[in-house]
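Right, chain A next:
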Amino acid sequence: MTAAAPLLEARDLVMRFGDVTAVGGVSMTVGEGELRCLIGPNGAGKSTFFKMLSGQLRPTSGAVALRGRSIVGLPASRIARLGVGVKTQTPSVFDGLTVMESVRIATDALLPPQLARRRADEALERMRIPHLAGATVGLLAHGQRQLVELAMVVAQAPDLILLDEPAAGMTGVEVDRLGDLIVELARSSSVIVVEHDMAFIRRIARTVTVFNRGQVLAEGPAAEVMADARVRDVYLGKDAA
Partner candidate 1 sequence: MTVSLRSALGFAAIAAAAFYALVVVPQGGDLTTMINGSIYASYAILALSLALIWGYGGVLSFGQAAFFGLAGYVYAVAGLNLGDTALAALIAVASAAAFAALLGYFMFWGRVSDVYLGVITLTVSLILYRFINQTAGEEWTIGAAPLGGFNGIPSTPIMTALGKPDETLMPEQIYALSVGALVVCYLICRLVIATRFGRAVVAIRENPVRAELLGYDTRFYKLGIFTLGGAIAGVGGVAFANSVFVSPTMFNLQTNGQVIIWVIVGGLGTLAGPVIGCFAMLSLSTWLGSLDGGGWTDPNLVMGVVLTFCVVALRKGLLPTALGLGERLFAVARERMGAPKLGEPRAAEDRP
Partner candidate 2 sequence: MTAFNRRTLLKTAAAGAALGLAPAYIRGASAADAIQIAGIHDASGGIDIYGRPMINCLTLAVEELNARGGVLGREIALKNYDPQSNMQLYTQYATEAATKQKAAVAFGGVISASREAMRPALRRYRVPYFYSLLYEGGVCDRNVFCMGSTPAQTLQKFTPFAMKRFNAKTIYVLAADYNYGQITAKWIKKFATENGGDVAQADFFPLDVNDFGPTIRKIQAAKPDMIMSVLVGAAHNSFYRQWVASGMKDKIPMASTTFGIGNEQALTSPEEHDGIIVSYAYFDGIQTPENLDFITRYKARFGAKADAVTEGAAMTYHAVNLWAEAAKKAGSVERDKVIAALETGLSFTGPAGKTTIDAATHHDTLDVYIAEVKGGAYHVLESFPQQTPADTAAVCDLTKNPNETKQFVIDVKV
């Protein structure tokens, strides 16, 4: 473990389900404060890759290290405590709790009560949803639920934030706000975003990694990658048209 170890380093990650290979040997390094976008067609293995990073899936083979420390095989809760926050593809929230209760659950996990309370308030402010504090999460609209989930993640102030399609189901205004927010988040944490919305990607991205069929197809600065013919072929060709 050296001080120079990158925040996240994944090497040759492979995930097989029976005969199906969902991720076939992906390596990726993300540094402190980096904002990385993952793109790729449906079934390219992005969500599976995320789940291996967060500990929801145990890779068939390969290594994941957080600041040089291997996290393969650790339970998801342990990885979360090591500073990895996750927003899943479909909002994963506590339908039966209120917004405030939900966020408190997040802050309570890591912080003493006084601080937890303050951090929870701040998170709601940041998401601009303090007015929803007493509302039951299960009764909110889809976009609002996304924000609640984000608030829970943000409230924990993780070092690495994994966002799986955070803009899905949001209105235009909400998407814009979200973009600003992600950029802001990236000042204090490293962020990896999976997204389909290309305008959104262009707006926030610095480095883009393209997945295809469980492999990394290309990686580099956003503009460069999007100009890549192979990338246009497998992905943009359809979506960006």
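Basis for inclusion: all candidates are chains of the complex that A comes from, given by their letters.
Following the convention adopted for this analysis, a contact is a pair of C-beta atoms (placed from the backbone, for glycine too) under 8 Å apart; a residue touches a chain by one contact, two chains touch by 3 or more; residues count from 1.
Quick caveat: nothing in here was measured; it's all calculated off a predicted structure.
Chain contacts in this complex place chain A in touch with candidate 1, from the set 1 or 2.
Of all residues in chain A, only 54, 56, 75-78, 80-81, 85-86, 88, 92-98, 100-102, 104-106, 108-110, 113, 130, 132-136, 149, 152, 156 touch candidate 1 in the complex they form.
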